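Subset of chains shown; positions unchanged.
By letter and in written order, the chains are A, B, C and D; residue numbering begins at 1 in each of them.
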């Protein structure tokens, strides 16, 4: 596979009145064409910032991002993004269907646009909500509209920021499989930010583990699972279980032994308290019952 | 059209169209008594006899008259002498050959410019004005000039008198609710203030030094006068007849009700001024002198070059 | 510094063009900027040293006008914001008062002079009334709009935590509406200057506006233009002050880094 | 319907206060005739052709004013609101121009434009432009950056972002500006008609005649009421358009309390 996306020595510092904040320290990695890479990392470490720099929405303060060997300056062609804050990224004045059609207006005729949008909405299970407005949808439905919009656009590079955070487990599985299907069919390169370790292993060709803020690459794991995956068999496979344990371990790398120990102590103290509370509760209830009879 | 703008249409060929350069005259008029003569002249066909067709354009206040003349939206306009002379002294119309005065229009008679106060006002005589406030329609115009001249003649210290600007229609109320102590009014406001609020006269500002002072008349631009001498002459002839007829009260009174919207009762009470039939430089020079006295004109001003006297009548 | 030059370069350029045009046209109604500057200097800045070179006219006409204008604007701001927030958050109140307010909004202040004469004494009181009546509407309408457009989730959040009314109004509605309120305040501040002139059409003997009109009637066009320039200058100055307040009050708004203009290919 | 009755109640309350005030001995009824008197006069005027011509003249001028000022202010606002450098460069000029009182410029306007309806329309457009312009600029400032980022990320060009993201999102507030501009325009039109006259005719002219000729306050107030009604109807029409086109804005925002 050829390198489609190359991130080299990337760093970004947000300027604020009360001092700068470095969100990304030093990131380097490449993504091959057609690859699906999952990015995991602690909350606030700089994942969304990374996606923003790749999509050219902010200019990194250090290093560079290249697509097909060209340095990214503005927003590259053929890119789609599912933003973490999906509800704010939908246009409130457009119906669901129009929202999905929106990015297609530039390139496609009316009929084709409509067909694509309808198809994408069907994929995400929203065939009945075409005419509704975003504010008439539940959180999960809004998120699926955002996903449908990105898929209908058929981008060469698809960036997704926690795309399945607000949908239920069942739907999530379906959407994961959908994503896998779509990217194979259209040979899309995909970068998915996720918090779900299982998901990162299930979806990814590779998993990129980031450190706590400011983000740097802790590990770049190759997922050695067969390309055709299945929610049940894949997740039960030994390789899968081993990988997910590895990712979980890597995510804790930043933590010191002390922190882990402290947590364990706190848990034990907690447990003692709960036990006591439980005992108290039991005797209270017993007393009540005795009083009642 | 519906917007109310002037419809540009060629004037109908009228009897005497061969004689005048421009048959259709856009004439700026104020909705006041002073222009009664024009309405008489139109009504009686004096303009038509001269081959002129008058398109009256209602303007409010003098503000529009001179700019209207300069822009050419008005061919001739009524206006007060003070404004015309001020504009000329400041060379306001130099691009269009200056302003030319072609017809006298209106001139004071006793009881026309009155300073009125409330019936129960402590102001009884001109001397009582010291320390008081008088409403006046516009500063630095004929009203202020005549008021000052007559007050001074009555031995009043002008530095102790305050003037405030009020439009004529609001003066009665302003006097009545004590906002000002007295007001300089003209007809028909005088008659109404006397009739409805019983306000009383303290001073006649058109008496003594200002008796028979010219108020306003008709002007055009030098350019228009040069290009249309016959038209101007024809206008002057028609106006002369109108002015003459305007002296006749029964002719004028019903017209007031018609074009100025004055009610019949007030119309029967108003005091008319003089409608002079000729343009006289000496008389107009009095206005210039007054302006000079009270600082409106910084230097001597000779009105004679402004006049286009009627050639053959 | 750069911004400063950027801002004033255009301005200076226009003044130069104006000077050239008026020099070519040589029209009494449109004097050259240099003549205007001379007139302005004579009118206002040729006073004695102990008054900081300000002339009598400044104390007699300019300062009282400014006081009235700021007073009127401040009154309108208080009424407009208070009433606007109340009407914006209560649909019943809006239904009762809406048509009446629209009706009043459409009334030209000059036609109300006789009525004002009955209600207020002429002079400062009436002028204040005229200014307030004229500049109230942009503030009121924008405040209504701002108060109405509080995001639904924020409304719910406040409701759930049972935020008391005063805190809800001061802590949520006002901040949420403040960008729109500021838009109204800025429109109405310069409108206040216009209405200051209008208010000096009737019942006055002093003020920038009455001086301006007097100059106009006496064909002292350089003086009149000087008056207009003074209004422009005052407008600019007040606006700058208001903007600095605004910058502080709206400091919480996400920085410009991500607004439409900057999200752009620099290529 | 309930909103309508409430609105009528509000107006009725105002009329009652006015009636009582007008009938009280506090003021002479000549100065402030009560609404009952004005209403009678108004009914008579509605049958008067000359009056109706005046009303139509003002109404047409108003419509032209609104269309022109929207046409000028919205594009200008989009440019100023989205290109900070242009905004900085023009700020001094804009802030200098805004406080120029159109009503005081009537003579200059006549010299340049003439005495016809064009003059009053120009002055009204000048005054009506500012609220729309400023509301457009401020609405763009408030635009959610994420919406723009979304559109940009999908390769939407700058111009299209302006027209299909920034403009729709700003539209509700722009509409408020237009409503404001409509009444401002009306006020300036009537004022200019009142102060300058000219060949335009119009409601202001009618009011001035009623005032100066015979001091008929009842006619003045009848004319004023008509101005108010014109303003109300125009506002109502605009509000309806607003509800229709940008109805989404009222539902994404918080309920009433």
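Heads up, the rule we're going with is that a contact is a pair of C-beta atoms (placed from the backbone, for glycine too) under 8 Å apart; a residue touches a chain by one contact, two chains touch by 3 or more.
Note that the coordinates shown come from a computational prediction; the quantities given were computed from them, not determined experimentally.
Undergrad: Where each type of chain is drawn only once, what counts apply to the full structure file?
TA: Full-assembly copy numbers, per this file: A x2, B x1, C x1, D x1.
Basically, only the chains that are shown with their structure count from here on.
Undergrad: From the centre of chain C, which chain's CA centre is farthest?
TA: A
Undergrad: Can you tell me which chain pair comes out on top for contact count?
TA: Contact tally peaks for the chain pair C-D.
Undergrad: What's the distance between the Cα centroids of chain A and chain D, rounded to whole Å?
TA: Once rounded, the distance between the two centres reads 50 Å.
Undergrad: Report the inter-centroid distance (CA atoms only) between chain C and chain D in whole Å.
TA: 17
Undergrad: Give the residues of chain A touching no fewer than two other chains, as numbers and ranges.
TA: Only 57, 75, 135 qualify.
Undergrad: When you check chain C against every other chain, which residues touch at least two of them?
TA: Chain C, residues with two or more chain partners: 27, 29, 114, 117-118, 152, 201, 216, 258, 263-264.
Undergrad: Tell me, which parts of chain C touch chain D in their complex?
TA: 3, 6-11, 14, 27, 29-30, 89-92, 95-100, 102-112, 114-115, 117-118, 134, 137-138, 141-142, 145, 148-152, 154-156, 159, 168, 179-180, 182-183, 186-187, 190-191, 193-194, 197-198, 201, 209, 212-213, 216, 228, 231-236, 239-240, 253-254, 256, 258-264
Undergrad: Applying the document's contact rule, which stretches of chain B touch chain D when the two form their complex?
TA: Counting only chain B, the residues touching chain D are 2-6, 31-32, 57-61, 63-64, 66-68, 70-74, 167-169, 172-173, 176, 188-189, 192, 196-197, 260-263, 266.
Undergrad: Tell me, which parts of chain A touch chain D in their complex?
TA: 52, 55, 57, 75, 77-81, 83, 85, 88-89, 91-93, 102-103, 105-106, 133, 135, 149, 153, 159
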